[in-house]
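Below is one structure. I have some questions about it.
One protein chain is absent from this view; the other protein chains keep their places.
For clarity, chains are labelled A, B and C in written order, and residue numbers in each chain start from 1.
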Amino acid sequence: MIRVQSEPLDSAQSLAAFQARAHNAGALASFTGLVRGGGVSKLVLEHYPGFTESEIARIEGEARKRFDLIDTLIIHRFGALAPGDAIVLVAALSTHRRAALEAVDFLMDYLKTEAPFWKREERADGSHWIEPRADDRIARSAWEESSES
Amino acid sequence: MIRVQSEPLDSAQSLAAFQARAHNAGALASFTGLVRGGGVSKLVLEHYPGFTESEIARIEGEARKRFDLIDTLIIHRFGALAPGDAIVLVAALSTHRRAALEAVDFLMDYLKTEAPFWKREERADGSHWIEPRADDRIARSAWEESSES
Amino acid sequence: MRVLFFGRLADVAGKRERQAPALETIAALRAWIDAEDAVLGEALRGKGVRIALNKSIVHDENASLSEGDEIAFMPPLSGG
Partner (left out) sequence: MRVLFFGRLADVAGKRERQAPALETIAALRAWIDAEDAVLGEALRGKGVRIALNKSIVHDENASLSEGDEIAFMPPLSGG
């Protein structure tokens, strides 16, 4: 399931609902990305309605193809967020723990580099766009290499 | 925080409480192990009170030494569990997503092979002790090799 | 046709959306933007800027455009 929403993301509640659909899964892995403090008063996420959802669906499809998964959950916020707010929740259900953990890792690496969001931090000294980090691109490239082997 | 308990494990609620302590963490990774169905009517976990807790504390200490973590959470059930019940919840808070995800992976690999629990499955044809799987031991050994490099 | 700007490109453009006259290719659209706002035209050639045509990534700037098309200029993404 994919949701791109401006409403607050209650990651515990969303995980509970997702886990309830577990059926015969033995493994549930999840990752929640939170807005860090450290001088940031607000984080604003812009997205491209329609395109953002379809790109996330494409990334999810890749993960489903690559790992033996029963179900996946991706919820991503847009709009204005405060420190401590959840930006993203990714979860994977599988019969095997390795598949669930690797799928979450894979999904996060791809969301970081391919999901159409743009982030602006508001700090005391003004507003700054955040560019993707080089190590995020490297992490994603590692998956491409592993698929060729 | 470590808890070894016979009470049902509400992993969503425990995660919510853990996330509330996130402070400046940007990354929360978690894994929940669930009792699989497939003919199992009951899973009984035996533990060694005192020793089980201290062994889990040792494993947690290893993870805290190895990864840059803000906090960790390990909750493990003992007693009789039904299919769908959570057996174990492991979570890690970090400023970095890679550290959080790797710590959860590491903790699960070590719990699988070093946490003093013994599992008995009850099926229509009787009761069976579950021996650890060879691939669990291999997964754990991989961490030992990576610490030497 | 609608031209959309995301992230810092919207700041450079001064708006998030602009109407352009009917043009045949993305290359022609770029030329029109250059004439209207050279600073924006330059920013759209920045490192990592990607283009979506009707919500699909395009790499060929000579792909032909039609009336009603939506062209988006997107700086490097940062999800998750």
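General observations
The working rule: a contact is a pair of C-beta atoms (placed from the backbone, for glycine too) under 8 Å apart; a residue touches a chain by one contact, two chains touch by 3 or more.
In this text, all values refer to a predicted model and were calculated from it rather than measured experimentally.
The hidden chain, counted over the whole complex, makes contact with B. For subunit B, the residues in touch with the chain missing from this view are 33, 46, 48, 50-51, 54, 76, 87-88, 108, 111-120, 129-132.
As a working rule, only the chains that are shown with their structure count from here on.
Measuring from the averaged C-alpha position of subunit A to that of subunit C gives a distance of 26 Å. Looking at subunit C, residues 80 sit in touch with two or more other chains. Residues of subunit B in contact with two or more other chains: 97.
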